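So the structure is just underneath, and the comments pick up after that.
With one protein chain withheld, the remaining protein chains of the complex are depicted in position.
Now for subunit A:
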């Protein structure tokens, strides 16, 4: 026989749930953590839908994580009175996104492509996976998913506890650091505060991260580990020829519709920049990219205001550095192109 469930069970359950959520939220805020956005396919698709604004109203940025840190969107928007649509993806090559925009007849705008050589000149599946996931999500996005995002963006903007990387069940369990068997690849463990993402997809290092040498060194250690693990020689020979041919084809498609493309080499520092310069000599990669595509390029070392910017963990600028870089980039774009910014 089934006995009846009393209403007080529901009421107590709701009270306990709300109390637990409020306490957890207050605890996280008391530690100085602020709400940010998961850099998810949903957030990328939301930005991707904005790529159709006219060229004089918006500029689209694609690339890897550097441009997400180095472009300060409020500075760009206040200085140019145009929108910056951030479509770059962390740890990825922008090749798929370039091809997606090139094959989209509705895209006729301005495009800035950030070149991090080790990721850009790379056809490995792991650097193409997240852009393809984002593109697929955007193309197959249902009305229900779009509506869910409209609710989600308000919740994510206001609740710290919705940070999936650190405070979800999996985030918490993964940070228990249970020792693994020898040889298991546990993924990259970026410390808290290294990647604070806003609704506009700009990513920043937090002040507490920058003040904590241990965490900065942890990120430097990750770059060192990746450099050691990545023993494959840089792309060359016929593979590189066909790579350039494909990029040129995509760029030409955009230009044929009246769009414009500019390449950026965003700053890196210390051993990271040395390694990149040796592995990917400028003449063989960067210069050839500009010659092949016939596009303008802004290489940070060519501009005195940008040349000496320092990346604390060797690869990305601080929020203050991003403001300096964005101002310098706007000046360089005005000088190099006829864009009315």
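Assume a residue touches a chain if its C-beta (ideal position, glycine included) is under 8 Å from a C-beta of that chain, and two chains touch if they have at least 3 such contacts; residues count from 1.
Throughout what follows, contacts and distances are computed from a predicted model.
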The complex's invisible chain, by UniProt name, from "Ferrous iron transport protein B", "GTP-binding protein", "MBOAT family protein" or "Aromatic ring-hydroxylating dioxygenase subunit alpha": "MBOAT family protein"
Option from A:186, A:225, A:245 or A:274 whose C-beta touches the chain left out: A:186
Touch criterion as defined above, residue of A:30, A:170 or A:213 at the omitted chain: A:170
Positions on subunit A contacted by the hidden chain, ascending: 1-14, 16-17, 20-21, 38, 42, 142-145, 147-148, 151-152, 155, 161-162, 164, 167-170, 172-174, 176, 178-184, 186
